[in-house]
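Heads up, one of the protein chains got dropped from this complex, but the rest are sitting where they should.
For chain A:
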Amino acid sequence: MGEWWTAVPTETSMGSYEISSISHVTMSPSRQNNLMSMYSSAGLSKSSYSVISAFCTEDNIPQCISYISQELASLGLSSTCIKASSPGGAGLDTVPALNAMYELLQIHRRNMCTLEELEKEQLKKSNTLEQMQMSNSRLKDQLELSIREKSGLHETERQLHLKIKTLQSCLKTEKDEVQKLQSIIASRASQYSHDAKRKEREAAKLKERLSQLLVERRDKKLAIDVLNSLGRSDGKRSHWKTTKVTASHEDEMYKSLLSDYEERQRALMLENTELKKVLQQMKKEMIHILSPCQPSTRGATAEDSQADSDGEEKAGDSSREMLDQSCEHAREQLTNSIRQQWRKLRSHVEKLDNQASQVQNEMESNNEVIPKEIHEDEMEKMRCEVQQCKEFIHTQQLLLQQQLNTSFDDETAALLNDCYTLEEKERLKEEWKLFEEQKRNFERERKNFTEAAIRLGREKKAFEEDCASWLKNQFLNMTPFTDRRSCSSSDGQSALSIRSEPEMRMSSTKAQLAKSLTYATVSTPKPTQSASVPSTAELYRTLRLMPDSRYYLVT
């Protein structure tokens, strides 16, 4: 890969060289000229020493001139530039000749330049060529190497293929062998079982034969020798084998089986009832747990649930009663109700879970609100405080030590005293605070008390007045001057006493007025007015004939 990468840029550079050279070639305006000049220059350089002298002699100046002018013309220079200064003379017109020479020189220089460039280019090209050759050889090497590798890989692949083939054949043979072995095993097993059966049959036959022989031989040794026969262990006599006996055996067997089943059923029933009890209890507890959990705002729903749970309970009770009658039905009911309750409980628990998670989230968010810096600052502060406290304690200890070690000197004593006083002061301050608080409490209580006393006084006063008026009324009623009094009293807007019918009617309106007055003056009672004009209502109240609305209001 590396080689590949390195090879690429050299190629591209080569391309660019080529392109540049081509462009140079095509773009040059006077290629032919250049070539010609090259040749000419080459010719010039060759014959610079000998031929020039031979080229122009005194004799052939005009020919030379014409020749040169021709040449120049052929070179594209102005043909008229070089002329003989005089026709047929040997002189040369200098200006055009110099111009021509200059131009020739220019051309020559230019050609030299191009030559140089070309040489450079050639060098470069040769260099690139060399490079390319090198890269080529390298690439060739690489190619060779890769080819070799490829062949090697091919070889290994071939080998692997071979191996696979052999392994596959092995597998096949193994499989065959396994199959063979399996079949062998199967055949052996069948053979074995067959043999075993045969042997067993033979053994059985032999046994049969043996027992037959033994029976036939009437083995004398085969005997029982009992001193005297025993009674049965149950004391009964043995029975004859009859169908009745066999039937009784069957009966016995079925009886024992039945009793076993019955016992098992009883046990299961017991377990069942136990489980049912547990279920019932669970249900009750569920109801108990669920019902108070309903928020009071949703009283209706709670009641509903209560109601239906009651219903369920009834159903459960009835189910217990019906246990014997219709087990299926009862069970269904019970399980249904339990399931319902369970669903409720689950939803409730889920709700609680949600709430808990919310609370937790909130807590977490709160925790997040507290930035770390503040926390650290706080910690730092606390640490500082702790340090200070420690130092303080340390100094205190030191002081104490000093105090203990050395006898009191005035300064330390003063310092200590200061300390003590400070402490005392603190304590006193606290006590003072406490005291203040207590004082405030007392004040409040006193206020309450005085208010109550005032109220009591007022009430007492009112009561006394009522009493007085009542007594007065009584007294007046007893006196023979009732009528006169009443007449006179009507002037004075007195609402007391028992009056005649019209008066009653009138006074009742008054009383109502007074009543309304009393109602209005509840907050600021005017004992003087009420004393002077006690209403019937008040009278009734004092006589406990009417509910005391005022008290209700005041208290």
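Observations
Everything that follows uses one rule, which is that contacts are C-beta pairs under 8 Å (C-beta built on N, C-alpha and C of every residue); 3 or more make two chains touch, one makes a residue touch a chain; residues count from 1.
Assume contacts and distances are computed from a predicted model.
Hidden chain, UniProt protein name from the list "WD repeat containing, antisense to TP73", "Cysteine proteinase", "Cytochrome c oxidase subunit 2" or "Trafficking protein particle complex subunit 13": "WD repeat containing, antisense to TP73". Per the touch definition above, the residue from A:V226, A:L404 or A:M478 contacting the chain not shown is A:V226.
For the options A:M134, A:I147, A:L167 or A:V245, the residue in contact with the chain missing from this view is A:V245. Considering the whole complex, the residue from A:S211, A:S347 or A:N477 that touches the absent chain is A:S211.
Listed by residue number, the positions of chain A touching the unshown chain are 196-197, 200-201, 203-204, 207, 210-211, 214, 219-234, 238-239, 241, 245-246, 249-250, 252-254, 256-257, 260, 264, 268.
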